[in-house]
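With one protein chain held back, the other chains of the complex are shown just where they sit.
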Amino acid sequence: MKVNSVRFALVVVGVFGWSMMLPSATQVGLSDKVLVFPYETDFSFVSLIPQKEMGLRAFTLCMRVATELPEDRQIILFAYRTADYDELNVWRESDGRVSFYMSGDGIFFHLPPITTFRTSLCLTWDSRTGLSACWVDGKRSTYQVYKPGHSIRPKGSILLGQDPDKHLGGLEAGQSFVGEMTDLNMWDFVLSRSMIQAWHYGHRVPKGNVFDWGTMEYELNGNVMVVDDD
Amino acid sequence: MKVNSVRFALVVVGVFGWSMMLPSATQVGLSDKVLVFPYETDFSFVSLIPQKEMGLRAFTLCMRVATELPEDRQIILFAYRTADYDELNVWRESDGRVSFYMSGDGIFFHLPPITTFRTSLCLTWDSRTGLSACWVDGKRSTYQVYKPGHSIRPKGSILLGQDPDKHLGGLEAGQSFVGEMTDLNMWDFVLSRSMIQAWHYGHRVPKGNVFDWGTMEYELNGNVMVVDDD
Partner (left out) sequence: MKVNSVRFALVVVGVFGWSMMLPSATQVGLSDKVLVFPYETDFSFVSLIPQKEMGLRAFTLCMRVATELPEDRQIILFAYRTADYDELNVWRESDGRVSFYMSGDGIFFHLPPITTFRTSLCLTWDSRTGLSACWVDGKRSTYQVYKPGHSIRPKGSILLGQDPDKHLGGLEAGQSFVGEMTDLNMWDFVLSRSMIQAWHYGHRVPKGNVFDWGTMEYELNGNVMVVDDD
């Protein structure tokens, strides 16, 4: 199965004209592009390079995401890891909840299912109060209090598509992301409701100062496609 | 578990600058504020002081509510109790129905689930006819007839977050409210459909003459946060 995927990927390389099996050189900018993770692998991921160090005491993380994976399959949506800690991992859990984990136990949200149609998903967290929430298509979940006083540590690695169990290693196919991701943005503060709704509807909002999809620096690894959004 | 919550709450006190473990002094006014009940406890609640005695022969009770609690968990949404009677208790039952009880057997409504996204919920009852209904996001349930001729007794205590099994005692964590409540209003008459819809959409309606969120007198007990609505 894995062997087939590898073989297939090598064929596809020719079709698309860039290597998908070896880390690509750093590329810049994903405006109007979608990342397609077509198969379940333990080697396909996208590394993201943030615009500023990720020592964070608050954040808003937004993305549009769609998947065909079964409802009871764990899915990694975002992984930021330093040497010893999962600093900020976002999951769709096997029970359907969306969760995030900062250096230990996580927090869980009952949201509408993430389906084959695009969901716009934002997470907000503020260390001062611990108030955290998920936003689905511009609607806020109930606030929960999570790790007030905590800080996310800087100088780690950010991956889409895989969950590294150690610093850039220990990938598991059964947790990988399969599907489409686009328009990922991150801010080092909590956006207002009106800003999050503006982002959801594709209106102008302040560009992400941690990640901005339009000017994103990224590296493709394994079998990931960059396709035009339609 | 409970010990941890207490300890955690004491830490949070410092962050917010007001005590959440001892009854706060009476405070006034919750305009643009949300009550967040972040954990399951048997000691966190908010006492409300009505503007007029609650000897009622009709009412409209409205609130906006969101919760992450499981679908099959009993949840107290509003409790008004005199010495010997549950005068008006509103529940989300373990079978998902919304109910209210006045001094004995209750009445039950099949409504869309109360989720992590805010539901606007109103209850109306008129002693003259017994006609009672729930209104979800401005849409009325089927009318049911409940206790025509009955009166709610005055001079009791009103609690959010807990169900007192005796006058301000006998609290159970497994029935407590966890989540967010805002914009609770109560009138001593039945509002028209157009008024209830106006309230749902945040338009101007006659201020509640039993409870008005904007001028509410209340006391915080245990671990309850008052946060800005966004």
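In this document, chain identifiers A and B correspond to the written order of the chains, with residue numbering beginning at 1 in each.
We adopt the following convention: contacts are C-beta pairs under 8 Å (C-beta built on N, C-alpha and C of every residue); 3 or more make two chains touch, one makes a residue touch a chain.
What you see is a predicted model, and the numbers here were worked out from it, not measured in a lab.
**Student:** Of the chains you can see, which ones touch the chain that is left out?
**Tutor:** It touches the following shown chains in the full complex: A.
**Student:** Out of A:24, A:74, A:115 or A:209, which touches the unshown chain?
**Tutor:** A:115
**Student:** Which residue, A:36, A:58, A:173 or A:198, contacts the hidden chain when the whole complex is considered?
**Tutor:** Answering carefully, the residue with contact to the hidden chain is A:36.
**Student:** Which residues does subunit A use to touch the chain missing from this display?
**Tutor:** Touching the missing chain: residues 11-12, 15-16, 34, 36, 38-39, 66-68, 115-117, 179-180, 225, 227, 230.
We take it that only the chains that are shown with their structure count from here on.
**Student:** Once the Cα atoms of subunit A and subunit B are superposed, what angle does the rotation have, between 0 and 180 degrees and to the nearest 5?
**Tutor:** 90
**Student:** Averaged over CA atoms, how far is the centre of subunit A from the centre of subunit B? Could you give it in whole Å?
**Tutor:** 38
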